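Beneath this line is the structure, given in structure tokens, with notes to follow.
Other chains of the complex are left out, but the ones given are in their true place.
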Amino acid sequence: MRAGQLRWLAPPILLALASLASVSIGPYSRVGLPQLVDLMVGHDIPSTYFYIIVYRLTRTAAAIVLGVSLASAGASLQYTLRNPLVDPYLAGVASGALLGVTLMIYLGRVGFLELYAAAMAGGLLTLALVTVVSSLAGGGASTFLITGVAASYLLSGLTMFLMIDLGPRLPGALYWMFGSVAFVTANILEKSAAVAAASLAGLLLLARKVNTFMLGDEVARSLGVNVSLVRALSFLLASSATSAVVAMSGPVGFIGLVSPWLARRMYGSNFTTVLPAAATIGATLTVLSDIAARLVIYPSEAPLTAVTSVFGAPLLVYILLKSRSEGSW
Amino acid sequence: MVSVAVKNLSYEVNGVHILNDISFTHSSGLLMIIGPNGAGKTTLLRALAGLVKFRGSVELDGVRPEEYRRYISYVPAQPSLDLMARGLDVALAMNYRPPDGLWRERFLEVLGRFGLGGLANRPVISMSSGEQRLLLLAAALSRDPRLLILDEPTAFLDVTNRTKVIELLQELAGDGVSVVVATHDIEYTAVADNVAVLKSGRLVSFGPPREALSEELLSDVYGISIRRVDRNTPSYMPELLLKRFSK
Amino acid sequence: QVQVINRKLSDISSSVSNINSTVMSEVSSRLANESEYLGELLSQLNTSVSSQVAKIRGEVSGLEASIGFPVAIVDALNQTVYVPSMPHRVVTLDPASTEIALAVGAAGQLVGVDNDSLVYLPPPFNYTINKLYQNGSVASIGSTWSSPSVEAILALRPDLVIGTAGWGYNNYIASVLSQYGIPVLLLPSSSSLSDVYKSIIMVGEATGHVKDAVSIVENDSAIVDSLESRLHGLPEVRVAIILWVNPTYVAGGGTFQDNLITLGGGVNAFANSSGWPVVTAEELLEVNPQVIILMSNGGLFNESYLIQWLNSSIGPAYKNISAIASGRVYLVEGWYESVLSEPSVLAPYGALLIAEILHPQAFNISSLPSVISPSTLGVPGVNLEGGPA
């Protein structure tokens, strides 16, 4: 029973610890755990310290929103499309968002909100397009897969053409491509968090329906689950949550693919369990990766995808090797 | 007591007629659908479960299947379960909109009847063919359905479990659940309240087994001579097989 | 002796071409509209002079070639590039190579340049190359940010191709062209002035303009030397050069800009990192530069944009950054941007520019403008209209 409880408590506790670390660690070395404690017990601290703490809090919150959204979106899509290779970017929202951003930089419009709006618009337009085409083409699981893949390629193809024309402005778009939460402002975080939260709430409401997909389309439909509708809705919600965080922090990779795997490995097949578990795992991995992103090539901020990948991949392989005998992958 | 009323049901795909103008009313109890391979049994069950678009009408307790799904449990002949899911996962998924908190008890109780309580915590992939079928049956029953639609529920089952399943279905029918079953085990038709006989997508006979079935009809439908094995038990067997046995 | 002849010949060559281009065009523009007859006469005169000029040029380069060629140059990849005779059909693959080729006086030999050379070169090179492009004597071979077309290069039948090693597809293009016997000279990709000097000499050798190359290098190092003496004893200023905002790229240690900062009497606030790191506002607060030099990227960024970004990250805490507290944030605009980012012939002026920003008093500048552009701040030795004298 103790071990069982630990299994359930571990992820949220880890997330809390990671978040605490994330607020305590940063390049501005005069603000650390002691100053944080001072602030929390109501001691006076210099206003600069306070602002730095706020900045780190924003960034940590962004990492959590990012991790939760990507992991939930990934889990939902992997379940509804019954394919473990599916990641949150399946619908092409990352390519759409990147196209938006690149286009704005190309046009010389680099206001924060302009870039953000362009990324969001690019993602959502792509999503709408893919959903419409998939539905026209019958709405089966593989239709979504194929249309999404086609859209991703098409839009990144177009983006490449633009990038070529960016010339020396390329690095601005490029770093955006690698993803980071270092440049998220409270203003943007609010907007993205709101969209993501609404989408995730939708996914959560659908969770019990999505869970029936493990019985096969036929049985799920017989239970009164409108399989095509739930699939299309999950696709829309997962992709709009993804869009929201992509617009905020760029397309951070690996989290959305791997968190559902880890959650499934630890908590079984139930989507109603896997969804929150994946979200917590995703958030923890992202917060930890973001801490590493600040430190690993200090003083430079490492791209978040680079960190999630470099640290996440060995973890994944380790778990894979460990579970070898159990044959449950 | 859910009545199943089918009127002028037809279904075709790519110009092939799979079901042809089928009409019958099953007012309560156990309905067994028999007929040769490819006769359209599965298609008919899927129509009853609201899984295909057909011409004509199907009314379950007076409403269309789509509106009645809440109360239907359907188990296909070859379900495509997630092989990593554990027994309880499957039952929970079936009860995605639980009518009450008792689904787990019901699930475990049915499993227990077959001595398979252990399946609850094992992944589907580790279960034998028969165990998988019984798991799904238990999960379907845990929903406490008013209408139970089973496609070949006795396939892959041993005689004991087949018997237990038939017993269970009779019990359910007795408790007011309507049960519609497609099967090739014609010897079990004796226990049905109604039998529907399909041949090439047409309904060739319908009614209580003693009225609806006869050696002649079955021989005609299955295309080989079929005889009652024993006048004391209304069981049927192909004559060819009978000859072979007595050689 | 050879050198004397050479210098005489090039004197003749340049004075004749001066007559041709400046005098004739002026005369013709003044007189052409007075009467058609005069105009015709003048254009006849013009052609005859040009043909004479071309003839003399041909003789000059023939002589030059007989003196300097064939040459064998070891390029940046340690491969020996063999140029059999004075090249007359030269193609350059990127802005840095084009700039150097123009600087050493190989403009007349150019037949193709990459598209970015037409866009990003500082004056006077941008005037020269665009004139050559407009009158059709130089063709574009495509953009280095995608890749130039090999077929377009082959079609120009070049006898020498020059590019910076490792830039864009240059190495790939080099290996394809060498299949067809075309010599390709790959220059070191520069991270310091000494690399630039090396490249200038290599191009001079390969195009038959060694003297000009040597004198450019001499001139450049003289500027740097004088700068050093002028800054002697002044305190080092901690400076951050910001190349892009949000994500905020700064120049780190070991970069070309780092080298310029050192020469300009400063110390790079991000010297302890390598390359072009991306940093946060928190980071800027931590390293606390005394001066911030911000690249405008053709008008994309300015000081208020930077402040807006800082404020949206760390709130009013940004006011504690020393450069901001003391109002020492400078926006670099116009072709000064390329001087500070392209390692090429004008690099010493970049060092001068930085020195002026960091130590205005040493240059007797009483009030330094916050926008640094050719029209707001001059550099000693630089003609503001047309670039360096």
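Letters are used for the chains, namely A, B and C, taken in the order the chains are written, and counting of residues starts over at 1 for each.
The definition used in the following text is that a residue touches a chain if its C-beta (ideal position, glycine included) is under 8 Å from a C-beta of that chain, and two chains touch if they have at least 3 such contacts.
All values reported here derive from a predicted model rather than from experimental measurement.
Colleague: In the full structure file, how many copies does each labelled chain have?
Modeller: Taking the whole complex into account, we get A x2, B x2, C x1.
Everything below uses one rule, namely that only the chains that are shown with their structure count from here on.
Colleague: Any chains in contact with both subunit A and subunit B?
Modeller: In this structure, no chain contacts subunit B and also subunit A.
Colleague: Which one chain sits nearest the middle, judging by mean Cα positions?
Modeller: Taking the mean of all protein C-alpha atoms as reference, the closest chain is A.
Colleague: Distance from the CA centroid of subunit A to that of subunit C, rounded to the nearest Å?
Modeller: 44
Colleague: At least two other chains touched by the same residue of subunit A: list those residues.
Modeller: Not one residue of subunit A touches more than one other chain, so the list is empty.
Colleague: What are the residue numbers in subunit C that touch two or more other chains?
Modeller: None at all.
Colleague: Which positions of subunit A touch subunit B when the two form their complex?
Modeller: Subunit A residues touching subunit B: 82, 208-209, 211-212, 214-219, 221-225, 264, 268-270, 272, 328.
Colleague: Can you check the complex and tell me which residues of subunit C touch subunit A?
Modeller: 116, 119-120, 143, 145-146, 243-249, 252, 270, 272-273, 275-283, 285-287, 297-301, 305, 308-309, 312-317, 320, 341
Colleague: With touch defined as at the start, can you tell me which subunit A residues reach subunit C in the complex?
Modeller: Within the complex, subunit A touches subunit C at residues 26-29, 47-48, 51-52, 54-56, 108, 110, 112, 163-172, 175-176, 180, 182-183, 185-187, 294, 297-301.
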